[in-house]
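This is the structure, below, for whatever I ask next.
One protein chain is absent from this view; the other protein chains keep their places.
To keep things simple, chains are lettered A and B as they appear, and every chain counts its residues starting from 1.
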Amino acid sequence: MTHRADQNDCAVLDSWHAVGFLETLGTAPTHTRLLGVDLTIQRNVDAQITIRAQGHDTPLPVAERYGCLWTSLGTPPATPLAIPEADEPDRRLVCCGSIDVHASGLRVVENFLDMAHFPFVHTNILGAEPQTEVLRYHTESRRDVDEIWATDCRFHQPQAALSAVGGQDTGYIYRVASPFVTLLYKTCPNDTLRPDVIALFVQPTEPERCRAHPVMFLIDDFSTQADLIQFQQKIFLQDRIILENQRPRLLPLDARAEIPTRADSLSVTYRRWLKQKQVRYGATGALPAA
Amino acid sequence: MSVTGDGGWYPLMLSADLEPGTAAGSTMLGRDLAVWRDGLGQAHVWDDRCPHRGMRLSLGFVREGALACLYHGWRFGADGRCVHIPAHPDLSPPGTIRAAPLRVAECWGLIWAAATDESGTLPEDDPALAAVPWVPVRSLRIEAPWQGVAGAIGLPEGELAAVLDRDVDGRVLAALLPVGEGACMLHLLAAEPAEVARLHDLADWGQDVRARAEERAGQVFLSGAVA
């Protein structure tokens, strides 16, 4: 049984959604699902990509950006989100492969925004006991761009990146560009000024299921592509066992459903922002009929 | 040990399958539970959900007499109250942050939980089970409705545990946990004295019960090569 988005769920329907990596698209048609709707992706001999959706007469909008194929079931903005760093000539684009998760895509985004789990879920990589404290950081809802940002985040990490040698205090900036699109900027071991950029594009396939497409924009001249990909995949699979065991699988937007602390102020801001945008897909309290 | 009405006690697992300092999952009529044993040997049964971010506590770990959530390491003491939040190590967690404990009993080699606070006769008080010490044999997950399994092994109507008089030698304590609509766990124990060969026979009998019940329910699990 598939669940489609409520027609009033505009923030979700009118967003761009990543639906796969361009490098894995062959000439044969491929199939995927977005918001309960089956999609057929076809690349013709001119490398033109067409996406058709079940029940839609006309092809869906298409964008190719950040190594991913993007589409929308509604009326999206002119282009997917802007990531200015992506165009810096010495950045390496690392497409990390798509992973399915039996959890709401909103839970997956929220976990990406969380530092407090590092010592327990990414033990000896992104965190380690006894350094478990999450220091106060700054969270803001940027009205002009309709995005959520968190700045001044710091966490002590035993191995912040593949290229890191020894532990470091890592600075983080988090950004939520749309309900299912998030990225972070973290201290780069190879550049004192510019941060590494790691994005997580989440494709909601069903309210309680999604496909995650992690993409990195790194400053690293040394590591092999395969090593970089597997480092990030390892991190994501460590998160997956958590994500698939949260109950409910949908993200509760009722403030009383789960108990946050100060360390969760970004998660609180994210949930409040979703509620204001009246996001339904992947949230509790709204499962539209099949 | 009546299962009828709301006042029942449910046999979750064999005591022997919950070692001190470990946590396990169980499901009672669709309600997910975290079962854990502290360092002193006391068993605890809670709803399987951390109040912080909904993580199932059955995947957690036991530390300093408390159950810690795998996600953020929040620790909950025996009464369910949160005692430590690693993200704020100097904070005394407010008393309102707590896990949800159920009533628990441990007797006859089994861990029991009550679905409500006003549960009927405690399992300890059942005279039929008191006669002999019971040796754990094993538990089996059966993908079939519990009512059918209960009938097949001869549990009295409305009972989830009983001493069976069956076609296996010696006295057998069988206890059945309804996991959900179409699944249950069958726990088997043998009365002392129990020779090893008899325990194997009983374990085999359990596998036979499982196979027949699943066949009746149209659930067949055959191992073999798959593409």
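One rule holds in what follows: contacts are C-beta pairs under 8 Å (C-beta built on N, C-alpha and C of every residue); 3 or more make two chains touch, one makes a residue touch a chain.
One rule holds in what follows: contacts and distances are computed from a predicted model.
Enquirer: Report the protein name recorded by UniProt for the chain absent from the figure; options are "Fumarate reductase subunit C", "NADH-quinone oxidoreductase", "Glutathione S-transferase" or "Sulfide/dihydroorotate dehydrogenase-like FAD/NAD-binding protein".
Expert: Options "Fumarate reductase subunit C", "NADH-quinone oxidoreductase", "Glutathione S-transferase" or "Sulfide/dihydroorotate dehydrogenase-like FAD/NAD-binding protein" narrow down to "Glutathione S-transferase" for the missing chain.
Enquirer: Under the definition given at the start, what are the shown partners of the omitted chain?
Expert: By the stated touch criterion, the chain not on view contacts A, B.
Enquirer: In the full complex, which of A:Gln168, A:Asn190 or A:Gln230 touches the chain missing from this view?
Expert: The missing chain is touched by A:Gln230.
Enquirer: Of the listed residues B:Gly25, B:Gly80 or B:Gly170, which contacts the missing chain in the full complex?
Expert: Here the residue in touch with the unshown chain is B:Gly25.
Enquirer: Looking beyond the chains shown, say which of A:Leu35, A:Val108, A:Val121 or A:Leu200 touches the absent one.
Expert: Hidden-chain contact among the options goes to A:Val121.
Enquirer: Extract the touching residues of subunit B with respect to the undisplayed chain.
Expert: 13-14, 17, 19, 22-27, 58-61, 68, 70, 73, 137-139, 141, 185, 196, 199-200, 203, 207, 220-226
Enquirer: In the full complex, which bits of subunit A touch the chain not displayed? Write them out.
Expert: 21, 23-24, 33, 95-100, 102, 120-121, 123-124, 205, 209, 211, 224-227, 229-231, 233-238, 240-241, 244-245
The rule we apply is simple: only the chains that are shown with their structure count from here on.
Enquirer: Between subunit A and subunit B, what is the gap in Å from one C-alpha centre to the other?
Expert: 38
Enquirer: Where on subunit A does subunit B make contact in their complex?
Expert: Against subunit B, the touching part of subunit A is residues 115-117, 119-121, 129-130, 132-134, 241-242, 245-248, 252, 258-263.
Enquirer: Per the contact definition, I'd like the list of subunit B residues that touch subunit A in the complex.
Expert: 32, 48-49, 51-56, 59, 70-73, 85-89, 91, 96-97
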